[in-house]
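Below are the structure tokens for one structure; questions will follow.
The block that comes next holds subunit A.
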Amino acid sequence: MTEPILELKNVTSAYGRIKAIRDISLKVYPGEVVSIIGANGAGKSTTLMSICGVLKPEAGEVWYDGKRIDGLASDLLPSRGLCQVPEGRRIFPRLTVEENLDMGAFFRRDQANIEHDKNRVFQMFPILLERRKQHGGTLSGGEQQMLAMGRALMSRPRLLLLDEPSLGLAPLIVQQIFRIIREINETDGVTVVLVEQNANLALKSSSRGYVLETGSVVMEDDAQALLANPDIRKAYLGE
Partner candidate 1 sequence: MDFFFQQLVNGITLGGVYALVALGYTMVYGIIQLINFAHGEIFAAGGYMGVILISWLFAQGYPPFLCLGVALLLAMGYCALLAMALEKLAYKPLRQSSRLSVLLSALGMSIFLQNGLMLTQGVYDRAYPGEMVQGGFEVGTVMISYMQIIIVAVTVLLLVALNLLVFKTRIGKAMRATAQDKTMSGLVGINSGRIISITFAIGAALAAAAGIMVGLYYGSVRYDMGFVPGIKAFSAAVLGGIGNITGAMLGGLIIGMIEVFAAGYISSEYKDVFAFIILIAVLYFMPTGIMGENVDDTRV
Partner candidate 2 sequence: MKRALYLLSVLLLASFVVAGCGKKDEKKAEASKAGITIGSLGPLTGQYAADGNDIKNGVLAAIEVMNPEMGAQGPVNLQAEDDACDPRQAVAAANKLINEKATAVIGAYCSSATIPASEPLIAAKIFMITPASTNEKVTERGMPYMFRTCGRDDDQSKAAVKFMTDQLKSKTIYIVDDKTTYSQGLADNIEKLAASSGLKVLGHEHVNQGDKDYSAVLTKVKAAKPDVFYVSLQNSASAAPMLIQIGRMGIKSKILAQDAVYHPQLIELAKKDAEGVFLTFGYTDKTTPAYQKFADAYKKYGEPGAYSAYAYDSTIAYLKAVKAAGSTDPEKVKAEMMKLDFDGASKHMKYRENGDSGSNYVIQVIKDGKFTNYWNPENGELFK
């Protein structure tokens, strides 16, 4: 198999004295959709923040695209194609929709391609075109999620980290979001890491999955296998 695009080697991160994740190791290969599932407080978001340099790991290494990136400032990563849509969307509330999208392409200088990508995002999420002059803060939750994903796509990512894209959204919108996740994975070849509490939905859209419990990886398998695993079904799929 090819080299992994993202690899975590025994990463430990902490908030102050409290260790949020311990000794996490995982691999993501190009073109995959990988889910990380787990309960509240299992350390899923912490893992993503540790990858993106928002949180500096206390121990362990993060490798991306053949280079070590732990300890790098978070703002250096988007230009290398590593992009995150964090939990709670984090739209810039007092920037317009269009400005929010511009921010996604902040490090890019190729104006023509940016315009092209913006049009593509508008095609993907027509509602954003309608609301392009509106402030990000005035959008509904679903629209904000679309905007957050659109903003991430503006950086032409090669690896997209999605944190709880379904949180607090109506089922119909969740379906739409997941359809688009699959679309960007399949047509653009973007590798996706999906963090979800909605394990069922996440595993169905992905090829592989990791299960986190109290800050450690407890299981790792093909998505189908995980879906079939009785323990998982009991713990995360409500059976």
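A word on the picks: all candidates are chains of the complex that A comes from, given by their letters.
By our rule, a residue touches a chain if its C-beta (ideal position, glycine included) is under 8 Å from a C-beta of that chain, and two chains touch if they have at least 3 such contacts; residues count from 1.
All values reported here derive from a predicted model rather than from experimental measurement.
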Touching partner of subunit A in this complex, picked from 1 or 2: 1
Residues of subunit A defined as touching candidate 1 within the complex: 52-54, 73-79, 83-84, 86, 90, 92-96, 99, 102-104, 106-107, 135, 151, 155
